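A single protein chain has been omitted from the complex, and every remaining protein chain is retained in its original position.
Letters A and B name the chains as they come in the text, with residue numbers starting at 1 for each one.
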Amino acid sequence: MNTPSNLKYTKSDEWFDPATGAAGITDYAQSQLSDIVFVELLVDEGEEIEVGKPIASVESVKASAEIYAPAAGKVSAVNKGLSDAPETLNSDPYGEAWMIKIEGGAAGEVMDAAEYEKYCEGRSH
Amino acid sequence: MTYIPISPTERDAMLKTVGVKSLDDLFDAVPKKRRFPKLDLPPALTEMEAAAHLAEMAASNEHVREDLISFLGAGAYNHYVPSVVDHMLRRGEFFTAYTPYQPEISQGTLQAIFEYQSLMTNLTGMEVSNASHYDGATAAAEAVNLAYAQFRGKRKKVVISPTVHPQYREVIRTYTQGMGVETAGDDATNFEVGPEALTSLIDESTMLVIVQYPDFFGRIYDYAKLIEDAHAKGSLVCVVANPTALLMLKTPGEMGADIVVGEAQPFGIPLWYGGPYLGFFTTKKSYVHKMAGRLVGETVDNRGQRAYVLTLTAREQHIKRERATSNICTNQGLLALASAVYMSTLGKTGLQEVANLCYQKAHYAANELSKIEGFGLCFPDPFFHEFVLCTPKPAGEVNQYLLDNGILGGCDLGRDYPSLANHLLVAVTEMNSREEIDALVEVLKEM
Partner (left out) sequence: MATIVEPTIFELSSPGRRGVTMPASDVPETALPPKPLLRSDLPLPELAEVDVVRHYTRLSKFNYSVDDGFYPLGSCTMKYNPKINEDTCRLPGFLFTHPLQPIETVQGNLALMFEMQEWLKEISGFAGVTLQPAAGAHGEFTGVLMMAAYHKSRGDSKRTKMLIPDAAHGTNPASVGMLGFTVVTSPSDSRGNVDLKALEAACDDTVVGMMLTNPNTLGMFDEHIEDVIKLVHGCGGLMYGDGANLNALLGIVRPGDLGFDVMHFNLHKTFSVPHGGGGPGSGPVGVGPVLADFLPAPLVGIIEEGDEDEMAPLYGFVTPKQSIGRMKAFHGHFGGGLVRAYTYIAMHGPDGLKDIAQYAVLNANYLQAKLRDTYKIPYDRICMHEFVAEGRFEGSDVRALDISKRLMDYGFHPPTNYFPLIVPEALMIEPTETENKDTLDAFADALVKIAEESKSQPELLHNAPITTRFGRMDEVKAARELVLCCWLPEGYDLNA
């Protein structure tokens, strides 16, 4: 499981980069969903969002999930190319498959990488 | 009689394995004072008795193959169904199977639905068809659900032409009553105008425009301009189409429609007093994730064989639950098969013959009827196999007179359009012979 140390993580498996404001889903989340075939971003550029607001909807072959904002602030960018390449959520969740950037992002309740790894281990059934 | 294949001896052995004394003992969890009610139902019939009883009930109807000459359409049409269709439907392998959840042992149903989807996309000129809906009206309501989901609830207005089938409009109203949807155009007093009149109702809050093709009065309009105007405002457009008419007419796909739905009953499904029928639903590929209903896609199995599976199932209720576009979890599987067999057996040329016969006979009827004094065609627009006849008396009275003469007249438009009490919607199909049409004309002349 890949959990870059510079990122912050939520209990609902989103990551947030305090340096750039970027957010997306974690490696753990993509592996649980497995083959992702559809993603729809639910927020637009310029929108003010609060922590916990649904920002994207993801569907895989066997499951679906809502993705929630890990931080509050103004949406400064959305990854427009993502909906045409949902498989990148599986191959590069922290890179190419970023979802949105949140300007002045005040993170909600987040964990650091070590805490998140421990949290994931505790859940594996 | 029952269909229980367990003998008393076997029953007792099974009860012993379970560890209870009697069948009644299996129901201890049921509140005692409510347990084993005495049902006031007629005593059981044997198969022989049931067959006779049902035959008697059926025989007390007057039907359109023997008792009545029919010119009634308005959403359900009397067409010829080739014998092959029912022979295929009666195969137990098709009709006693469940939804194809286990693709390894359901390829018959899956490939048949895949073929149905292909036939429907080609018929409508669209890119994607789902595996079908309950009927044309609910398919139209699902178009609203698609548009609502597509705009994520941010657009709330649906513009509905008043010449969409009145009962379809009723169903759309029922379906959307909890969604906070606003409708415009759905006004039964404003039907004389063509599609242009709808344009002024479309604005930036409009998610969907719904028109019918040919419209409820049988009129053929090219909706290309309306669709262009709707698209300019960002709205989607749904065309409710008659499949028999599509065999001859320009496809809604060519006009630019985003969604094409309709009632495929004319394609191999009996009138059956209104159901079950077959709602078809086709759209563009870009909306496939917001489309409700089952969808079959092509793939391969682990032996390298081409095969079919239910795909994009994560859109559906069993996974997406309250976030799904719709709660629908079935299609009209067996009837989708019926329409696929119907289209295949008649084939391209046979289907064109059906369409042409409908068109020719309807125009002959319209021409002859409009010669009768006091009667006339109400609209000058081109039509396919259904048209509005102006009558000198209320259409209800005309229909009663026809019925007394063994003829099922058209649909009395006064029922749904108060100002059209003297208007009869007449449908003619390949089933109506020239003699029947002439008989209708003669009876009306004498009225």
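Definition applied: contacts are C-beta pairs under 8 Å (C-beta built on N, C-alpha and C of every residue); 3 or more make two chains touch, one makes a residue touch a chain.
If you're wondering where the values come from, they're calculated on a predicted model, not measured in any experiment.
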- prompt: For the chain left off this view, which of B:197, B:319, B:421 or B:439 is in contact with it?
  reply: B:319
Message: So one chain is hidden, and I want to know which residue out of B:143, B:296, B:372 or B:424 touches that hidden chain in the complete assembly.
response: B:296
Query: Which parts of chain A are in contact with the chain that was left out?
result: 35, 37, 61-62, 87, 125
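Everything below uses one rule, namely that only the chains that are shown with their structure count from here on.
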Query: At what distance in angstrom does the C-alpha mean of chain B lie from that of chain A?
result: 43
Query: Which part of chain B faces chain A closely enough to touch in the complex?
result: 152, 289, 312-315, 319-320, 323
Message: Touching residues of chain A toward chain B in the complex: what are they?
response: 37-38, 40, 42, 57, 59-64, 66
